[in-house]
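Quick one: the structure is below, and I'll ask about it shortly.
Note that one protein chain of the assembly has been removed; the remaining protein chains are unaltered in position.
First chain written, first letter: the chains are A, B and C, and each begins at residue 1.
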């Protein structure tokens, strides 16, 4: 048998340009899923400061001077963290909306309009994200 | 001829759990976001407020369930994604158990935190 | 159950190739290869000139590769200028290029009417059936490549063995435990049921769907949309009966079966026969879950 040529990366050359809705949805869902699980780990790590905080004095807790409250407050005062939170919201909202789309697809509902529902997820994600910016940024300055 | 063995018997089950947890998360995550960013603002979070919420048994159990389902959903999702990209053999077994371990750590740590807030002595 | 060429033919052809090395024929062939390459270069130059003079031509960039021929071992793109005629398809343009410019241009084709499934290829970044793709619908220059995620044998020809293996792995043949009595009695089937399997029976084994699926690209053992669709065709046929359906569900539920599908929908998008592949796969998943719930 003649050896045959493996095109490696060439295979995917120019493929993305023809990606249709379903493919983008798949990629975005993957991405957002990974971000979310990543966040879940960090989130729990940050919240764990609540464990040492529980050992603090009553007064400190009442005054909000425990490790936990301090950590959160100082994090929340950083603009970067606020922006990241907006990003997280966008990611979560997209994952939820597209996740709903996927659940419907699994139930065999709306397979015909799967591209439309993807675009709808995108637009809604955008809208919700923009609408929530004031709430998220409030008090950061 | 493609092999037709099945070491993945529970494929259908895992698939179903992924969907069921997704449906559950859909509701709880929305609630979570709403409560902690819109009703209460994130920058107003304090140990006091958190523990006040956690002391309610219903909220506590919801959050534990939230943690467990999210962990399962997220980790199983990652595992599936890797398997779908062609992860096989020893590598796959190693990653599988690593993920299980990570999940365990996550859940334990999460429960401990919740306990701390709720004033349950176990942390 | 194998309908493939037994492996030994591969070996014997190898030895053939070896004994050939010393032969005179081979020397002549080497010489000819060199000449062919020169000839090719000359023709291309001529052709480009001609094309420049004529503006009603289309520009085709075609992937070329041949493991045996010098100058083609490293893949490259050749440009062909083909005079446009109304109704011209990508396949027509390729045939014109082959018959008029370079007779070594290689691609599979036969029916020219989208029923034999020979000529699925990668045209301007999408899986298309060349004979069913009108030139006017494409942006120029038209880039023609072999199907992605398959091994290239030569030019636009890819190895289809893997695809065939997957198709044949799902017991793709009708099975039933009871036939009607009476010599000339057919099995009854309702119109609704025939309607249900109708689309799934239209598959022409072109492999476009398999090539477009990222999961199939990553997991070589994934049955792929076409094979699952084939399984669907039988699982949903009421003539087969319940216990056979049970068996079919087990087949599609295997590790590399339906659960692999991530509803990318690209298979459905590219299928030249408009088979709702994703829908069929999803339906099988639900059938499988329903079935499993009975046992869990």
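Keep this in mind: a contact is a pair of C-beta atoms (placed from the backbone, for glycine too) under 8 Å apart; a residue touches a chain by one contact, two chains touch by 3 or more.
Everything below uses one rule, namely that contacts and distances are computed from a predicted model.
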Name under which UniProt lists the unshown chain, selected from "Lysine biosynthesis protein LysW", "ATP-binding cassette domain-containing protein", "ABC transporter permease" or "succinate dehydrogenase": "succinate dehydrogenase"
Hidden partner chain, touching residue among C:58, C:123, C:150 or C:204: C:204
Subunit C, residues in touch with the chain not shown (by the definition above): 1-6, 9-10, 12-13, 16-17, 25, 28-29, 32-33, 35-36, 39, 66-69, 85-89, 92, 98-100, 103-104, 106-118, 131-132, 134, 136, 153-155, 157, 160, 164, 168, 171-174, 179, 183-191, 194, 197-198, 201-202, 204-205, 234, 237, 239-240
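Rule of thumb we're sticking to: only the chains that are shown with their structure count from here on.
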Whole-Å separation of chain centres (CA-atom averages), subunit B against subunit C: 42
Separation of subunit A from subunit B, taking each centre as the mean of its C-alpha atoms, in whole Å: 15
Touching two or more other chains - residues of subunit B: none
Multi-partner residues of subunit C (each touching 2 or more other chains): 262, 285
Contact footprint of subunit A on subunit C as seen in their complex: 10, 13-14, 65, 67-68, 73, 75, 124-126, 143, 148-149, 151-153, 159, 214, 217, 262-266, 268-269, 276, 278-279, 282-283, 285-286
Sites on subunit B touched by subunit C in the complex: 1-8, 11-16, 83-86
Complex contact set, residues of subunit C against subunit B: 1-2, 165-166, 168-169, 215, 218-221, 223, 251, 253-257, 259-260, 262, 285, 288-289, 292, 296
